[in-house]
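Just one protein chain is left out here, and the rest sit where they should.
Let's turn to subunit A:
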Amino acid sequence: MGELQTNEAGYDEMADIDFSDSELVSHVRDALRSVSQGDNDRYYQLIEVMHYMEHLAPDEVALLVTSLKALCGAVSYIDIIHHESLLSSIFGMSMWNYGPDVMDALMELITSLAVSSGKFIDSCLEMLVCNFLPPQSFLHLLRSPHGLARKEQVLDRVHSALRDIADLVPLAPSRLLPIILQRRPHTDAKEALIVIYVENMLRLESSAIGEHVGSEMLKAVVDRLIELDVKIGWDDILQEDSSKGIFDMELEDEEIAGDANKDGSEFPKGTLNRQSLGGNTDADKLDSLMVLTCEHLKLCADGDRLIEVFETLFKSFEMTVLNAYKSKFTQFVMFYACSLNPENCGVRFAVSLADIFTCKVYPPLTRMSAVAYLASYLSRGRFLSSSLAANTLERLVDWCFEYCQVQDGAINPEAHRIFYSGCQAIMYVLCFRMRSMMDVPCLKLQLLRMPLEPVLRHPLDPLKVCLPSIVEEFLRQAKAARLFTVSETFLFNNLLESDISKAFGGMERLDMFFPFDPCLLKKCDRFICPNFIYWSMVKTTYDDDEYGSSDEDSDKDFGDGNEGFVDDGMARSFEQNEFDFDEFEYSLNKMSITPRSTLNHMLADNLHTPMRMPARIRPSTSPEFL
């Protein structure tokens, strides 16, 4: 081996001491060996060098690098008992404190140590995993260019060391997994730490080791999302009161909450308002992690491995998200993954959810949750074709039809809750999709052939049990589309939910669960928004007939300009609404059915928010409409 590099500018002091590498190695070996004979002087000197920290002088850097390299040659002499303090000093070193030279030497040492014997491998992997995170003192630098550069330097080396170790010790990845899971920062930790750790997990997923640990990494990331998700209570988002609309996460609700806090003295301006989530650190953390995950999925899609990643994601979804009590945000990861590959993943998601719903093996709550996801997904996914929606609907209707064939007896929300949730899902999807299906002759035929009427008119009477707001909107559209003759008059008394619907929803209120209602997380919304159908974009069957020319905007929108969307039919082109985006987004998010709680707010809003949705797409249950 060549001589040690001692001729760099800062290393002048070392220049006259001209050891060869092998001399250094044997010096260190002697130092290590002498410990068991009771001679600790040189050994302690060595340890002292390992404790050199930040702001090192060039000669200190040189000494540290030299020592690390020499130790690297002497790893077989390191004894786990005799040299415990040396080992703990080495494992306690943080890469973030050093320059590239020291980092390289340290990684080389760790790699050699890990592969030298089975004893050190866990500690070495643990040390590397610890280096995923910067020390506390470094946190404030993370956003600076210097900090970012350092982060790149450290993480590149840590990951390449992990790869090197896995190359030499093929079973190392299986040891790595529990360490990574165990070392995860707590959900209460600083956002920066949680984010950087997840970043590393996703990086591992896409690395060569990902073949072994990737799926577990993804699952762990989803678990982390759901952990944060459940920490954000529904109360943080909306008020649990009778004024809640079917579209649960309506921003209007939040504004009411926000306004109430300020005694109504201030009113939200025309920007997207997420007051109730503002300042919620868990929501911020979740938002950042969702962005990371979505970016990762995008990379997977670009690298043509989305389909395999999606399999893992779906398993994880089925295990955790589906059964989590009204998960609020995590499911949008699935939504985004589906939007990246509608032909495969998008269809797979819908089919699998329908499978779960129709399969008797699953517990009732899981099946109800699955159909709630399915309904919300089919309604909101802008990337989904109407024919997929029609086929899935057909499956649901057939299932419901078969179900009522063998049932007799009257309304029983509790006993037939799966059936009712199925019916509600069918109606919900049709609220969004009926018009687009009616516009395509073959889909119209398919829809008309479905045994919808026998199901809805069955003595089990789903129309009386499902959420009145959905039933009413559905009947209105069905009437306009002449789907079947709506003879019975329903008196809803402006109820948004009825006691019967509460009953079938059960304690968990699955009757009111619409998982893909507009996402309230600011940052990750940019991934979701372009693929999302807001209620305001939906063309209903009664659109043209009832409010034909009352709205100039609509004429423009439904004119010949949006042919690109004719096949898909239901959504108004996003691009055509290129007026102030914020305002547009604001208006989009105003899902109609949510009522105002007080007249005061109605007036206030009418005065102060000129960007209200045109009345015609606000379904009729809204109080101001009646």
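In this text, contacts are C-beta pairs under 8 Å (C-beta built on N, C-alpha and C of every residue); 3 or more make two chains touch, one makes a residue touch a chain; residues count from 1.
In this section, contacts and distances are computed from a predicted model.
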Omitted chain (choose from "DNA-directed RNA polymerase subunit", "Probable prefoldin subunit 6", "Aminomethyltransferase" or "Decaprenyl-diphosphate synthase subunit 2") - UniProt protein name: "DNA-directed RNA polymerase subunit"
Hidden partner chain, touching residue among A:Thr66, A:Asn97 or A:Ser116: A:Ser116
Residue of A:Arg175, A:Arg203, A:Lys328 or A:Arg417 in touch with the missing chain, whole complex considered: A:Arg175
Listed residues A:Leu32, A:Ile47 or A:Val75, member touching the removed chain: A:Val75
Options A:Glu23, A:Asp39, A:Glu84 or A:Asp167, residue touching the unrepresented chain: A:Asp167
Residues of subunit A in contact with the chain not shown: 1, 22, 25, 73-76, 112, 115-119, 121, 167-171, 175
